[in-house]
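Sharing a structure below in structure tokens format, with a few things to ask.
The complex appears here without one of its protein chains, the remainder shown in place.
Chain nomenclature is as follows: A and B, assigned in order of appearance, with residue numbering initiated at 1 for each chain independently.
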Amino acid sequence: MTPLVIAKSALLAVPLWLVTSTLLPIKASWLKHLLSIVIGFGVAVAATLVVPTGGMSYITTFILMAGIYAVLSLGLNVQWGYTGLFNIGIAAFFAIGAFTSALVTTNMPTGANASFTKQLMGLGMPFWVGLVAAGIVAGILAWLIGKPTLRLRDDYLAIATIGIAEMVRLVFQNERWLANGPQPLRGIPQPLQCLAGNGCDWLPGFVNDFFAPLTPRDYPYIYVAIVALVLFLLYRVLERAIRSPWGRALRAVREEEASAAMNGKDVAAFRMQSFVVGAVIMGIGGGLYAHYVVSIDYGHFDPLYGTFLIWVMLMLGGSGNNRGAILGAFVVWGIWSGTSFAVDALRPTLAAISPDLPSRGPYIRLLFISILLLFIVLYRPKGLLPEEKVVSLDRDLA
Amino acid sequence: MPLLTVESVVSGYGEMQVLNGVSLTVGQNEIVSIVGPNGAGKSTVMKLVFGLLKPWEGAVTFNGQTISGMAPEKLVKLGLSYVPQVDNVFPNLTVEENLDMGGYTRSGSLDEQKERVYELFPRLAERRRQRAGKMSGGERQMVAMGRALMLDPKLLMLDEPSAGLAPLLVDMIFEKVADINKAGVAVLMVEQNAKKSLALADRGYVLATGQNKVDGPGQKLLADPEVARLYLGG
Partner (left out) sequence: MHDKRVLQDDGTLHLRPGERARAILTSRAFMFVVLALLVLGFIIAAQAKGVSANSLLSLFVRGTLLGGTLALGAIGVTLVFAVLKMANFAHGDTMTFGAYIGLLIIMLLPKGPPLAPFSFGYEFLVALLIVVPLIGLFTFGLDQALFRPLRNRRAQPIMFAMASLGLAFGLRSLVYIFWGADFTFYYVGRARPAVELFAGVRVRPDQLFILGLAIVLIVGVYLLLERTKIGKAMRATADNPDLARVSGIDTNRVILWTWLIGGGLAAAGGMLYALDVQLRPEMGWWLLLPLFASVILGTLGNAYGALAGAFIIGIVWQVSSAFINPTYGHGIAFLVMVLVLLVRPQGLFGGRK
């Protein structure tokens, strides 16, 4: 039980604690959290001791990426699950969030770099400012797009969102001055990177000492804790939100209840609010993504990774259910990653059929995921977790 | 042997039961009218006969053959024809094309049938290239009926043929129904306009709350003050 193991476990304990505390049916908050922390830390330590380093690293990265996708999935759940907005342009908000956070947190390139990298701005702000900015800008984009398109019927809205995603992609591909397109925008700072290095000046000594055993290679452990915190925070906010009058109104709008209070104007307002909130969350997801991969370009946000995968996640997990959204993200990311192993294992067989085939592994996986979506639509459109029948917190049941 | 028999059918939409044991018959060459208050299930009976609804209990026979729940495509070939109350024409097709669609299941030329329809409805002959959707209510009803006649049906079912028409046109439509019947077609119609339809009918059925209430020769029902008071709004 080395200090390294303890440090890693402490970080891994964060997502485990948060998940456990959500699932434990204990009323007393202090007890619930205490137990969760203990369980979380215990499991983390056990895992770190038993699983070889490489494997543990992979698992951490897996949880991290699935967590980022879970954020995106939550955003889609607000738009689709609660309000029935068919948004096939998730990639637009994902991309805008990522690039905004990048532009806000990087520094303008100087000296020799300036000739290679062109960007609109580089404010050098801290990570969390980047995230907030990502959310805000994505929200603004949603508001701008939403004004003309949200009153359209479902299929027209879908086309419009495809168009938006395409336009955003094209802009980031062609406009060099904006974000160095088509070249990648590099050097996106990673929050708390110092902890995995020589220690952060702004943190107290004992914290730096605690995490001293970590090397830069262990950074994903730190980031997974950050992602888990952001995800949990968003989850809690949304869970509160659906139990509020606002949340009920959203669902009423989706079911097109002819309530006396719902005249045409209010419906439009609610759809817009839902669209914007969902977009803000997707933007935050984009920000989280950018700070993890450190270098982004327009190609990261193609229709497959940026939109399609997330739809499969939500449909599988259960639209209209926040836990379903998160569950779906983990399951589908698991399937996506799992099929990667499967394809690798089948390499000899594939190579025997055709020498080109092994390199086309990702497309075999894409085929698999497409068929999965078709199965879901045909046989289990509600997904794994049914929509929550929530009781309003508010007594105001007009 | 009666042409059409409906025997104690029970049915409804989804979980909602609308028909609570309705029976009726239509003989060869008869005009039979179904009247009654709103929500009585009159239109539902018709949809059931035409296979748009399945009976939960009871049976429907046509020419001795059980047709309960049979699909419209087959019924049309057996000699049944149905004119719905609303959306009863193809609005973007011309009058002529509407008639063509009526005769769809028959191979070969439809000219003979079309001529007969044009004879019956001369107004349509003048407007045969006009889009059905652009025609007046009365003309549309003519197109709807014309379409239903294209396959020389043995039984023509009309769901509220006079609905939404001006009184003069109502008379015209009933006249045409009489003409059609004279040409050898049995007619079963559901009507809100009880007086005029019972006057035309050989026999009538009064339906209320999904059940048979009274039936008998049309004139007799018309003359009965009790029937008028209870079911026909005085």
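Assume contacts are C-beta pairs under 8 Å (C-beta built on N, C-alpha and C of every residue); 3 or more make two chains touch, one makes a residue touch a chain.
As the structure is a computational prediction, the values presented were derived from the model and not from experiment.
*Asks:* May I ask which residue of A:G111, A:P204 or A:P381 touches the chain that does not appear here?
*Replies:* Answer from the full complex: A:P381 touches the omitted chain.
*Asks:* For a quick check of understanding: of A:T2, A:T53 or A:N174, which residue touches the chain that isn't displayed?
*Replies:* Within the whole complex, the residue contacting the unshown chain is A:N174.
*Asks:* Touch as defined at the start, partner being the missing chain; which of A:S9, A:T100 or A:T149 qualifies?
*Replies:* A:T149
*Asks:* Footprint of the hidden chain on subunit A, which residues?
*Replies:* For subunit A, the residues touching the absent chain are 84, 86, 88, 148-149, 152, 154-156, 158-160, 162-163, 166-167, 170, 173-174, 303-304, 308, 311, 315, 356-357, 359-360, 363-364, 366-367, 369-371, 373-374, 377-378, 381.
*Asks:* List the subunit B residues touching the unshown chain?
*Replies:* With respect to the unshown chain, the touching residues of subunit B are 50, 52, 72-73, 75-77, 82, 84, 87-93, 97, 100-102, 104-105, 147, 151.
Note that in this section only the chains that are shown with their structure count from here on.
*Asks:* In whole angstrom, what separates the CA-based centres of subunit A and subunit B?
*Replies:* Result: the chain centres lie 60 Å from each other.
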